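Please read through the structure below; I'll follow up with questions.
What you see is the complex with one protein chain gone and the rest in place.
Chains here go by letter, A and B, matching the order in which they are written, and residues are numbered from 1 within each.
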Amino acid sequence: MSVLRSDNYDLVVVGAGPAGIAAAAAAAKAGATTLLLDENAGPGGQVWRGLTSTPLTNRDMLGKDFWDGQLELEKLRSSGAEVLQRATVWSIDPSLQVGISHGGASRIVQARRIVIATGAMERPFPIPGWTLPGVMTAGAAQTMLKSSGLVPSEPTVIAGQGPLLWLLAGQILRMGGRIDVMLDTTPKGAFAAALPKAFGFLTTPYFRKGLKMLREVRSKVRIIKHVTRIEAQGDGQLERVVWETAGGKRGEMASRLLLLHQGVVPNVNLAMSTGAAHDWDGLQLCWRPRLDDDGQTTVPGIYVAGDGAGIGGVGVALARGRVAARAALTSLGKSGQDADLSAARAELAKANRGREFLDLLYKPAEQFRIPEGDTIVCRCEEVRASDIRSAVDIGASGPNQLKAYLRTGMGPCQGRLCGLTVTELMAKARGTTPEQIGYYRLRAPVKPLTLSELADLPMEPEAVKAVVR
Amino acid sequence: MAQVHDVAVVGGGLLGASIAWGLARLGQKVVVLDEGDAVRRASRANFALVWVQGKGAGMPPYANWSVEASRQWPGFAEALEEQTGLDVHYQRPGGFHICLNEDELAARQRVVEGMYAQGAPEGYGLEMTSREDLEKALPEIGPEVVGASYSPHDGHVNSLRTFRALHEGLRAFGADYRPDHMVDAIEPQPGGGFVLHTEQGRVEAAKVVLAAGNGNERLAPHVGLFAPMMPTRGQIIVTERVRPFLHYPLGTLRQTDEGTVMIGDSKEDVLDDGETRVPVSTVMADRARRTFPLLNRLNVVRTWSGIRVMTRDGFPVYDQSASAPGAFVACCHSGVTLASMHALDLARRIRDGGLGGALAPFSARRFADAPETLLNSDAAA
Partner (left out) sequence: MTPMFSHIPADQRPTLEIFVDGQSVRARRGDTVSAALLASGLDVRRDSAVSGVPRLPYCMMGVCFECLVTIDGVGNRQGCLIPVAPGMRVEIQRGKRELGK
């Protein structure tokens, strides 16, 4: 892989969403040699996905928040930061060596400081039948919309909770796509007061009249409230969605597409694999890295910014990115950064006060986080909730012992789609807390790479001695 | 004093679980005291070989013990399946140790000759294999492979499923498995029996078996035993699942029944199993692809490291205490290979109260700094 200009950088930033773009731009502008790595074809992360390539060129379609990304991207372009797309970071070690896979080859780069900005992912939504073809996340549908201009064209059910669900339904409908039924899983009581408030935080020129859009969705989509059970059914393919409400009413709908969403959680795999300590967030029900005021983890020199540090939304992500970059530069003795750092901290404090993305404060109901019966928990290894409960019965005390018994989390997704479920399910089964149960121990490579990529890296005599004996 | 438990086994890994399962199967009331989820566990980081070739170089009784373990494995696997319904996929097609150049080949030749020179077990069958013969068994080998040693006793197993089967079996036998019960101290009682102090209170038992891996070194002196350990770190690579292509286990490369390919292994004097080192993976990956060039394009999905349980001289230690009879210790590196002997043979000896002359060579008395309190049942007899 010869595309990189150097083997050494002051700052390596992983992830080109808002936080990563802001961090790389701030660092490079201040004179640090900066490398921004991202595994997608273009920059933007999830919220600005397709920023440079979307076919939805009519600016009203995706709204001001989306196109604001171009301003940040422009700052990045003029900063002098080196940007590499389709580059997967598969390893970060405590000496700040970064393993990068790009175009089928790998390379190790030495960083002096690292900002991990790997963002968020949608919370697992383990309902019966969620592995059937045709069951996807709502975020997946939004990705298809933003980057490919694709909308559902068959009978479609959307299920879950939070403003993103409504936002997406509105976007899809406005672009001529199809949403037939919305299954709202918000527990009874919490919803009515919170929704208009949440929409306040999503207000943009495009969705300035959030309630109008809400009405629009309501006029075109059959809304089922207080849904307490959802099941995806079909033989090798989603054929129908079955549900039940708090009032005991049952319903079903023939459908080939079910879109699920119950909030987003930090994508912690890379940060955890460095050995950085993480704590359970009892409000957002997820793990988040233990950070100091600068965003630095418990591993010196490694920072986390953006939603990977705890869900905050775009504004917080941008501010966290700038704080981390400037703090990293200050620690490297790059002079004249202190003023910038305090400005960035002020920006962060302000963004936090705004508390965007209130949807994440909606606590998804327990039955949608901790499945019963033979519902699949680990999609890769096809491990079911009942298997996990049996393993707890024979003595599995945490996720790592569970791996040994059942291979849970040992497939290609490396626990991303089952980790939270496993922690919460085991905590409930053992009558203890998620903190006590803990999480999978993660190690490099956090994403697969080919054996030849690994074998082609430079040979160290010490390592040869450790193997050839 | 009357005890609720006949035996307390300290350690719930493959070693402890095998002994405990064997004891429970003989009708003993067993309690297994284990640590928590995040501790170092060789049982989760092993290579899953049931491996005989080269083992016991310098200690002929260990070579015999390993061959016997291989012979007992089919019965052990069958007993586990019969009880739990879990197929642990024990297979014994014979195994190869691959050599990638003439120096390695010559060194391997010396190992093979050494085993015979010290008096190999009956029917040992270890032999060198030419490249031509190797190609018949392993048609995918790369051009650098110059030959191998072969043992008909070598095989492999799904060690994680074995681990689970043992724990399911323990439960079915009514054994009491207690995780999060790290043992801090053990007190022999004047009238016989033991009190074990754990992080969650006292446990009493008539006998105690130390099977805590490298933790035995700390616990052994409590009951007049000796367990000098010398742990090392080992690292392993595992690939995505592929269709079966490799029908024999190799010393450092095997395809599991699930389809993944495991590539080993390293040895470092570092005792932090929290990290894996990329340069070490690079060397292992390079050797693997030189052995099978087709592996080049496979995706590596995980690497992990574990701390090997290893006695100071690399051979097993089995002892009973003279100062506190009823206290036993078992230490060995090969918790997978020897699981059959621990479950079917060692457990019976412990139940009977003496290890017997056959295990005398494994006493820690062989170490110059061993305490005088050590006893083996041959000495007691």
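Just so we're on the same page, contacts are C-beta pairs under 8 Å (C-beta built on N, C-alpha and C of every residue); 3 or more make two chains touch, one makes a residue touch a chain.
Values in this document were obtained by computation on a predicted structure and should not be read as measured data.
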Of A:D10, A:E122 or A:D307, the one touching the omitted chain in the full complex: A:E122
Sole residue of A:P18, A:G99, A:P128 or A:P152 that reaches the chain not shown, by the stated touch rule: A:P152
Contact with the hidden chain (one of A:K64, A:R86 or A:K249): A:R86
Residue among A:G69, A:G162 or A:G411 touching the omitted chain: A:G411
Sole contact to the chain not displayed, among A:G236, A:G373 or A:P461: A:G236
Sole contact to the chain not displayed, among A:M61, A:L332 or A:V464: A:M61
For chain B, residues in touch with the removed chain: 140, 240-243, 245, 258-259, 294-295, 297-299
Interface residues of chain A (partner: the chain not displayed): 39-41, 46, 53, 55-58, 61, 86, 121-122, 131, 133-137, 139-140, 143-144, 147-154, 175-177, 236-237, 256-257, 267, 379-382, 411-413, 416-417, 448
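Definition applied: only the chains that are shown with their structure count from here on.
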Distance between the centres, which are taken as Cα means, of chain B and chain A, whole angstrom: 40
Chain B partner contacts - residues on chain A that touch it in the complex: 91, 93-94, 97, 99, 108, 275, 391, 393-401, 403-407, 410-412, 414, 437-438, 441, 443-445, 448-452, 454-455, 457-460, 462-464, 466-469
Chain A partner contacts - residues on chain B that touch it in the complex: 12, 34, 36-38, 41, 43-44, 160, 163-164, 167-168, 170-171, 177-180, 237, 239-240, 258, 263, 265-268, 274-289, 295-305
